[in-house]
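A short write-up of the structure that comes next.
With one protein chain withheld, the remaining protein chains of the complex are depicted in position.
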Amino acid sequence: MIEGKDLRVYFKSRDIVVKALDGVNVSVKDREIVGIVGESGSGKTTLGRTILNLQKPLSGEVLWNGKNVFKLKGKEEKEFRRQNQIIYQNPYEAVDIRLKVYDIVAEGLRVHNIPKDKEEESKIVMETLRDVGLTPEDEYAKSLPNQLSGGQLQRVAIARALVLNPSFIVADEPVSMLDMSIRAGVLDIFKRLRDERGISIMMITHDISTLGYVADRIYVMYQGKVIEHGSTDAVLDKPLHPYTQALISAVPIPDPSGRTSLFSIKVKEEMEPYNGKGCRYYPRCPFAMASCREKEPNLSGVSSDHYVACFLY
Amino acid sequence: MSLLRYLTKRIAERIALLFGIIIFNFIIFQVLPTIYGVNPAELYVPLTYKGLPRSELVQALDNQFGLNLPLDERFFVYMKSLLTFHLGISMSYQQPVISLIEARFPVTALLVIPSLILSTILAIVLGLYSISRQGKVGDVAVSFTSIMTYFIPAFWLGEIVLYFFGFYLRIFPTNLAEAITSSNGHTLVGVAYWVDLLKFLTLPILFITVISYGVRNILFRNNGVELMGSNFVNYLRARGIDDRKILYKHITRNAVIPVVTRVGIDIAFLFAGVVFIEDIFNIPGLGRLLVRGAENLDVPLLGGDFYIISLFAVIILLALDLIYPLIDPRVKYE
Partner (left out) sequence: MNKVIRDLLSRKTFIFSIVVILFFAAIALLAPVLTSYNNPYQVSQQFVAAPYAVPAWATIFPQYHDLPPDVRLTLTPVSASGVTPVNSSFVKITVPAGGEVNVSYPIRWNWSSPYNVILSFILVPPATSDFNVNLYMNNINIMELSPVPIPPAVSVTLGKPNSITFSSQTINPSNSPYVNSLPFQDQPLASLEFPKAVLPRPGMYYLVISLQNTGNSPETFLLSNPHYTSLGYAYGRLGTDDNGGSVFSEFVYGARFDLYLALVASVLIIGIGLIIGLLAGYVGGFTDLTLNALTDFFLLIPGLPLLIVLISIFDLTGVIVNVNKAVLILLIISFLSWPGTAKIIRGQTLSLRSRTFVEASRALGEGKLRILFRHIVPNLMGILFAQLAYDVPGVILAESGLDFLGLGIIGFPTWGNMLGFATNDLSFANGFAWWWVLPPGIGIILLSTAFYYFGTAMLDVLSPYKLRGE
């Protein structure tokens, strides 16, 4: 239902060009949670912002139900904004902390003139607050953001997105700022949204273990490129790309016995700078071959639900 | 590479600023009078000068400034005369404006530069004291006094200081002419002249020092206090480096950068900043010249003095831009 095709976003800072997205293809289907994983600087956040037309790409297009979102105008653009929402990493940054929780949540309703009157507005807002687990809702509605904890405020941010009854949500590291103990609670909200309301979600994270819990499919990004993607089970059980393997090996596992096999994957200390034409990962790749230095690998399917960009396969 | 780009950009900016100032002068001194139906030539010509009749002077000025030309053509003639420092003849002094300015420049410089140095030292010394006793009574007192200096009208306190030290206690001479004249009525020469001149200037210099250290002190203190709480200082402490050494070496070096900028700007406005002090202490400097020009509505003097003041500001700002990368390495990456 939403699909990014060959997206390229370059940032220029003085003399250096940073390729945040370099020909990324990504799609999210109905009722699906898609995970985007990668280290900081891999372009995953840019991808989320580009998908929602918050960042204009250099080239490429985003198709939303077949329509190019960068060319939407007027009513259609408004409808796109209503149906597609974003949730940010830092909830303190993402809300105007002058406003009360009620006003933060009601903002979207007012922009889109959804409720007929104040009463209906209040009804919708309260319902949504209850939905995300902020009860007693009338008390939360009256409070200011700085009176809430990170987890509570992230729920407010989720409520703000949900109140418009969207069909697609980009969740940009929604739990990374939260304490471990409350992460599962917030993640459960996303699972419920998919199961009960049929909302599609693009979950952006640097923590691959989170995705194992919620995602249906996973894209692994490295320096502006998708280097591996496939169903969650396939990617997590049989990671192919050395980078994916390294990501998974870095996840702490409660049972030490299961870890030994993964521990063998090491990351090279970066010895040489990237030469500009080969595989982006070769400077750090323990399996780098001569060909890796000369040419970039393309994504190719190893099975129907598993693709990787690596000369090893 | 980026340093070069920074410098080119800054030089271009300053030249644009200079050009803007010339346009601004033109608007004030040529366009405005023309709009209000005043012939600029009349504003520019004294009744007589070196025995020449007014009509000839008008003609000479017309040629120099192109005052009889339409405004658009006049602009280029005007620009040329400013760039070549042909600033006209003062109506009230009946002397070329440029020679008046030349004579007064050293006086203002002698007044401003020592006080600039003294007040910077005072600001840093008091700032170090404040930083080392942050939040205690001493710090609060110093900071409060510094903030007060922003708001004390210099002309007011100056008169009071002059009254008490000059007239009442008679510690300092109050009259320049008396100060540099020997008892038998001749102007002093050589060392004696300079000694007496400095004696006369001591009070105004000290006064400027006291009235102007505040801004720099607060800048230095706030920067230093912020740095004291920063991780880089925590790290130095963790390495076991003595607090004194951190303060005198690391903090001072970093906190002094904004102070340098500030001092640079103060030098840039050197000609402008001491209008009140020169007026109060009766010092024949550039500021007083400007006030005299305003009192007598002496247009050539006003225009010339204002132009030189602005020009000097532009030049100093440019110099500041050029040396800034040497002081603050971060500029290159801006």
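For clarity, chains are labelled A and B in written order, and residue numbers in each chain start from 1.
Please note the rule applied: contacts are C-beta pairs under 8 Å (C-beta built on N, C-alpha and C of every residue); 3 or more make two chains touch, one makes a residue touch a chain.
Being a predicted model, the structure only gives us computed values, none of them experimental.
Asks: Per the definition of touch given earlier, which of A:D6, A:E93 or A:E120 contacts the omitted chain?
Replies: A:E93
Asks: Touching the hidden chain in the complete assembly: which of B:L82, B:V97, B:I246 or B:V314 does that?
Replies: B:V314
Asks: For chain A, which residues lie in contact with the unshown chain of the complex?
Replies: Residues in contact with the chain left out: 49, 52, 54, 77-78, 81-82, 84-86, 88, 90, 92-98, 107-108, 111-112, 146, 157, 160, 164.
Asks: Using the touch rule from the top, list residues of chain B that touch the missing partner.
Replies: Residues touching the hidden chain, for chain B, are 13, 16-17, 20-21, 24, 28-29, 32-33, 35-36, 38, 43, 147-148, 150-153, 155-157, 159-160, 162-163, 167-168, 268-269, 271-273, 275-276, 279-280, 290-291, 293-295, 297, 299, 302-303, 305-306, 309-310, 313-314, 317.
Heads up, the rule we're going with is that only the chains that are shown with their structure count from here on.
Asks: Provide the C-alpha centroid distance between chain A and chain B, rounded to the nearest whole angstrom.
Replies: Computed value for the inter-centroid distance: 57 Å.
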